[in-house]
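Removed: one protein chain of the complex. Kept in place: all other protein chains.
Coming up: subunit A.
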C-alpha cells in the first residue's frame, strides 16, 4: 500500500498570524504550532479536527501560500521553505490545491477552458493552440465533464460539476501532490461519493499523493491510508486509519470517534459517548501545557505544566498525551 519514500517532510512548522486587538495591542494567532510529520509518496493522509484547529492553514502553509513563521518543508528532499518566487514555480507545478467551496474558487468571468487553460499557460505545457485545446478537452473528459462544456461559465454548472472543474485545473499541471481541502463538504450528500471516486480514480491513474482535509470521519476512513488528528494547531494523534478507528489513544480522538452518528439505535444506546464541554480555546491565548487539558475529562496537574511530546508508541502510532495507554 504505502511505500516508504518520503515525498513531503514537514519539520516543526509554525504559522502565526499577527493581529491587533481592539486596544491596539499586538497579538499572534497560533494557527499551526510546531507540527512535524511526513507524507509518503502515493498515500492519502487524512487531516481531521474541529473548526479552528488549523487544518486548512496547515494545508496552505505546506503549499507556501503563507510565509512560514518557523519550520521547514522538504519536497522530495529539497528544502522549499525559503525558495523565492521564481525558484518556487517548478514546485507550484508539483503541488496543487483543491478548494472547499466550488462556488468561490472559480473565476466567474472566465470560461471553463480559460480556467483550466490558465494552468497550462503559466507552466507552458501546451506547445500550440491546438495542443492546448486538446489538452483541455482531455482533462475535462478525465474528470467526467462533457467537452462541449468548455466554452461555458462556472455559474452554469452545479456544485459537483464545479468541483470537477476545480479538479481538472489542479491536475492540469500534472502535479505529484494535492491538498484536498474538504473537497466534498460543500457538496450535496448525493454527489459526494462521485467526487470522492473521481479523486481516487485520479490518484490511481496519475500516481498522486493527497493530503485530505476533512471533518467527516466517515469520508476519512474510506479514503485515507493514515489520519492525523489536529487540535488547536497541534497534532494529537497520527496513525494508520484502521488503527485509529480500532484503537484511538488520545482522549480527543476518542471523543471525536464517539461523535460519529450511529445509524443503529440499539448500538447508539449502548455506546459510551464522550461529550466534550465548551468550545475550542482561542488560538491567540492557548492553554499552557497540553492544549487539550481544558476540555479533557482525564486532565491532571501534570497536563497544565508540561507539553506532552508527540511520540511514536510503536508501529508508527504517534500520540501526544502524558497518559497514553493509561486512559
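The rule we apply is simple: contacts are C-beta pairs under 8 Å (C-beta built on N, C-alpha and C of every residue); 3 or more make two chains touch, one makes a residue touch a chain; residues count from 1.
Simple rule for what comes next: contacts and distances are computed from a predicted model.
Chemist: Which of the following is the UniProt-recorded protein name of the chain this complex doesn't show: "Dipeptide/oligopeptide/nickel ABC transporter permease", "Glutamyl-tRNA(Gln) amidotransferase subunit A", "Fumarate reductase iron-sulfur subunit" or "NADH-quinone oxidoreductase subunit N"?
Modeler: Going by UniProt, the chain not displayed is called "Dipeptide/oligopeptide/nickel ABC transporter permease".
Chemist: Would you indicate which residue among A:63, A:232, A:256 or A:280 is in contact with the undisplayed chain?
Modeler: Among A:63, A:232, A:256 or A:280, only A:63 touches the chain that is not shown.
Chemist: For a quick check of understanding: of A:19, A:78 or A:104, which residue touches the chain that isn't displayed?
Modeler: Candidates A:19, A:78 or A:104; residue touching the omitted chain: A:104.
Chemist: Which residue, A:153, A:245 or A:298, contacts the hidden chain when the whole complex is considered?
Modeler: Candidates A:153, A:245 or A:298; residue touching the omitted chain: A:153.
Chemist: Kindly note down the residues of subunit A that lie in touch with the hidden chain.
Modeler: Within subunit A, the residues that touch the unshown chain are 63, 65, 88-89, 92-93, 95-97, 99, 101, 104-110, 118-119, 122-123, 152-153, 156, 166, 169, 173.
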